[in-house]
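The structure that follows is given in the form of structure tokens.
Here the complex is missing a single protein chain, while all its other protein chains stay put.
Moving on, here comes chain A:
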């Protein structure tokens, strides 16, 4: 290879800078090509894998299972805790991400841990666990291949299921070459084998394994993990201590609730009829067993979720099973990529979840990062009305909602309020409306022909010289005069 491709520059993203970041991403052909290719593939695979299913009925079931779990949430959390404890799993509760980090840090410290190996966990990303552990002198290494690559490149995931989807083969080859000394290669099997060899040593050496949870079953005290690579099984089996961390909304009531959600999750996420591994953990190594961790901990994190829970409409946000189908199908996400959002969760689900986690002051632009085309709502396996929630958050941002979201009203400006109030008054006073439109029609030559960026690609609208009302009246008058003619 004569001129190796340099991996995308490492930069920090923030939701405050969404517009600038979107502008930059749109001008980056590499990013656009990587996402376009990946999302097109994922959409067609999802379509094919649901081919022989009564998808609507399955989605109804998925939605109802999640709604039932949410309806009983406090009871189920207590039941989950009791059953986990009966199974020997130690349960911890954290109101905030910082508290969860502190709890995990303490578990590590109590074992004198120096190294932590991690399975994929979006909640741990959300609470910046790696940075917390590193500050405490504990090395946290991601073991999911995509997460590993992103971590090597000092980035964050750009997709909740495929963390390194923003990188292409050449970029990944360069990252592995620079950071781990492998040969530059376009051979995916070679690169995968290299990462396997590197990470296997780390699994054996790790003091603690940290994973997420896809479903936590209250009835049996079981933690379910969905994965293809086997790194999740390694993380939860090889180190002497396993810490599972999850949001409080991930609980389901019954074991029988799991198969339909699992069927929806894998098909919606990557178009697979099933993943390689479905790993159900119901306790630490028992007496007589020969492998598995001696200790299993479950950390239940609230971090804003119980606030979302208060509001009947916003509650639907908590149904999410984190499949990523909404981002795969989002025309905005596909064009700007995941990092542009500047949040742990990008795409439509991120735009309806992040405002609760970070406040609207930080995230006020995210609910507007949508054309409201409706694709996200149509593909959501648990039927979250994402477009409605985007609109709700837009209303909250301008202070026209119920004020249930942190930072509500942050986008409210006097100018906009006056403009809409005036329009409202005009539109409800016919005489004033007619007068106004007539005047606008007469003065059309004086109206500006350039209206900011909007007119970069469009012609500015001009009011008609004669209003529609006047035309209709004239037409009716001429009709009636024809009828009265002898």
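Following the convention adopted for this analysis, a residue touches a chain if its C-beta (ideal position, glycine included) is under 8 Å from a C-beta of that chain, and two chains touch if they have at least 3 such contacts; residues count from 1.
Basically, contacts and distances are computed from a predicted model.
Only one chain is not pictured, and the protein name UniProt records for it, out of "Cytochrome b", "Chromate resistance efflux protein ChrA", "Simple sugar transport system permease protein" or "Lactate utilization protein", is "Lactate utilization protein".
Only one of the listed residues, A:311, A:378 or A:400, touches the absent chain: A:311.
One of A:280, A:373, A:427 or A:443 touches the chain omitted from the figure, and that residue is A:280.
Interface with the hidden chain, as seen from chain A, comprises residues 34, 37-38, 41, 53-54, 57-58, 60-61, 64-65, 67-68, 70-74, 77-78, 81, 87, 93-95, 99, 143-146, 149, 162-165, 167-169, 172, 188-189, 191-193, 195-196, 199-200, 204, 219-222, 228-231, 233-234, 237-238, 248, 254-260, 262-263, 270, 273-286, 288-292, 300, 302, 306-307, 309-312, 315.
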